[in-house]
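Excluded from the complex is one protein chain; the other protein chains are retained at their positions.
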Amino acid sequence: MTARPLELELRGITKRYPRVVANDGVSLRVRRGEIHAIVGENGAGKSTLMSILYGLVAPDDGEILVRGESVRFRSAHDAMEAGLGMVHQSFKLFPSMTVAENVVYGHEPRTGWLIDRAAATRATGELASRYGLGVDPSARIEDLRVGVLQRVEILKALYRDARVLILDEPTAVLTPQERDGLFEVLRSLRADGRTIVFITHKLNEVMALSDRVTVLLRGRVVHDVVTVDTSPAELSLAMTGRAIDPSRRRPEHETGATLLEVDDLCVDDADGVRRVDGVRFSVCEGEIVGIAGVTGSGQSELVEAIVGLRASTSGAISLRGRDLAHANVHGRREAGIAYVPEDRHRVGSAGRASTRENLLMGYQWKRRFQRLGWLRRRAVADHAAELIESYDIKVSGPDQRVAELSGGNLQKVVVARELAHDSPLLVAEQPTRGVDVAAIEFIHGQVIAHRDAGRGILLVSAELTEVLALSTRILVMFEGRIVAELDPHRTDEVEIGLYMTGAKEHERAGA
Amino acid sequence: MFDQLFDAALLDSVVRASVPILLAAIGGLICERAGVFQISLEGTMLVGAFTAVSVSYVSGNAYLGVLGAIAGGMATSSLLAVGHVSRKGDPIVIGIAINLLAVGLTGFLLPQFFDLRGVFRDPAIVGLEKYEIPLLADLPVVGNALFDMTLVGYLAFVLVPVVWIMLFRTAVGLRLRGVGENPAAAHTRGVPVTTYQYTAVATSGLLAGLAGAQLALGNVVQFAENMTAGRGWIAVVAVLLGRAHPFGVLAACLLFGFAEGLGFRLQGNGFAVQATDALPWVATLLALVIARRRFIRLVDLTGRMA
Partner (left out) sequence: MRVPEPSVGARAIRDRLASVGTSPVTMALVLSFLLCAVIILVTGVNPLSAYAEMWRGASSGSGPRTVIDRAVPIIGMALAISIPFRTGIVNLGAEGQMIVGGLAAALTAIHLPGPGAFVIGVSFLAASAAGAAWALLPAIGQTALQLPILISSLLLNAPARALTSYLVKYYFGDPTATSTTTVAVPEATRIPTLGWLSGASATAVPVLALVVAIALFNGRTAPGYQSLVSGINLRFSRYGGVAVARQTIVSMGVGGSIAGMVGAHLVLGQSGRFVDGDLAGSGFAWTGLLVCLIAANRAVPILVAGSFFAALQVGGLAMQRSAGVSWQLAQVLQAIVILTLAMRVVPGMRRRGSSEPTPNLEADVIGQIAPGAADVVKV
């Protein structure tokens, strides 16, 4: 391969924060027309590096060169002007506006003061068809599916004629089929002479798509190699410093009595749209039931209905035979449901409250912590101290506000709290999202131990490797229905993906 | 009695009552679109009224008074701009504090500067003149109400379609809406969020000041302690009811104006003054109840609806 010119180069980029060096002398060379992958675990420094490339954060040391010229980014705007187009993981879109308005926002085609809406629509449409990004320019963002939103993000970057596209964990919200579609788009962009940088921790994607890969570990570049010359095993070793296989399966456990029974459950949302459509399944003691599905398939509403945060429209939910239909959240917790929510910040914790206070919520009426409404503060304090110790939660003290904790630590707080009272049923949504590897290992270990102690677990996760690794049985949801029940031993990501997108639908085993 | 009540004079008083609220509400809706929770319209209007009267009294010119009101309004709103947009303070607390400061400050300066209490009425205060639009002013019923107003009054109604065009047809408006809807996204697209929010707040100060000028130099020609009497709060509700949309807000303001105008009429016709005093407030409350499903994110900003 002839050496293509350098499109983007980082030399000795260093960024320090009070307690950690996020990037330590990172050097990177990306050639024009190359698809370059940056891999590393959470906490390796990829995110900080991205923030620097995006122009949000200035490095303490080192320089950035775009096409051989040294640049300094004072803002995201500067980075855009330099030809870097960011495709964010969580979308930077305006829900009430149309696709075209979102794409041209900030650089609108105008006649005088007025926006030339026809021109905007036309430009958007042309870009979309040129690169195979099927999307309707006049559709409103709030009406579109998550997978389509990413295309809008890419269009935004292309509208600004980005020569380098930087994608951060682009496949996190995509089904396997949508991911393949994205790869096609990226390949056609490469053919068009553009350069792609993408950040991921999924090694199979790195192997499938990239030309070159750089590995980050603890803020440093530890490996930089042409993709065809390496392997997932080698990359995994470089990423973690040890040979961990997070998809290793756990030893099985016997299942016992039925714990949770969901029968013909239907949930309509506030607008009357049916989100859960006649779902029926059960969770037994000693088993982990994993639910896989594209975001918006009804898993969130299903979980909310089970824990009591959302009213169900019809159908039955019972725990150990006891009908929960009229029990509120408190009642269901009393009955024995613990819940690790998807959003640990907005739902699972109170940032401005202390760690101790956060470790109590949901259980403040347990006899252990109060008598006749009067709090036993000693018991509350002891409980917090125990959990901080056993989960190795890194806090300066039980009074530290959880807003100051890292994502992994906060997730430990949430998991610790929910597992501490031996609730028979644990409902866990995305329990390891945005958490570093060590914490993932730990949390998985806790979940398995919980199962082994005879509890039942309902696991909802977008991380298919996690679902495959932990579940006793896998249920796939699509458009509010359960469309498949699979044996993790006998299925794989591809098959699950097909069910997730509705491409395949068959009778459930034994139904 | 029906045709005694609902006649041209009623329409006239509806329009007159609506104008100050409309001006303030337009400022409020611009702030809401920019993502700033602006509840200090009441205090800003009061400051506007006071400065309008003071400057008019001292200078003998009503339009200098209007300029004074604009300056006073913008100065007042700058407290919100600095405190919330720059310093990230809580807009509800700041808004309430501004309202109370305005009452205290105007109540304090009235005796200090003019050596009297309560109501400041003086022939030296020059009020705003009303201008008739020829031909249109002769129309039956609507003529007197809509086409014989002060310049400020005309401005209020002209602003409604102008702001609509601004918001939904210009680039500036698109960017403003984006700033309010997702400031992080606007920021990454190079749109200066702080600048837009500052401008929005300054505009609301300007308009609320104008509202005060209309109140104190247009509807009547005097300053009375606390003369805004809650109109600024009604403007906040109008923004909520009108979903921060110029025509919706206009409708909400007219509703309140109608309730107030009708109230005065009913008083004249023998209804208890207390009932008619309460009428505009109860009417607004009822409108809120009826339209409750259509609230915009003001609800999120008041924060306690989860």
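All chains are identified by letter, namely A and B, in their written order; residue positions are counted from 1 within each chain.
One rule holds in what follows: a contact is a pair of C-beta atoms (placed from the backbone, for glycine too) under 8 Å apart; a residue touches a chain by one contact, two chains touch by 3 or more.
Since the structure is predicted, the reported quantities are computational estimates derived from the model, not experimental observations.
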item	value
Residue, one of B:Ala8, B:Leu67 or B:Ile96, that touches the chain absent here	B:Ile96
Hidden partner chain, touching residue among A:Ala208, A:Ala325 or A:Ala403	A:Ala403
Subunit B residues touching the omitted chain (full complex)	79, 82-84, 87-90, 92-94, 96-98, 100-101, 103-105, 107-108, 110-113, 183-184, 187-188, 193, 230, 233, 236-237, 240, 272, 274-275, 277-278, 281-282, 284-285, 288-289, 292-293, 295, 298-299, 302-306
Touching residues on subunit A - with respect to the absent chain	17-20, 22, 42-43, 45-48, 50-51, 54, 56-57, 76, 86, 88-90, 92, 168-169, 199, 309, 328-331, 333, 339, 341, 345-354, 357, 360-362, 364-365, 369-370, 373-375, 377, 381, 399, 401, 403-404, 406-408, 433-434, 436
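Here, only the chains that are shown with their structure count from here on.
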item	value
Touch list for subunit B against partner subunit A, complex	165, 169-172, 174-175, 177-178, 181-182, 184-191
Of subunit A, residues touching subunit B in the complex	54, 75-77, 80, 86, 88, 92-97, 101, 105-108, 110, 113-115, 156
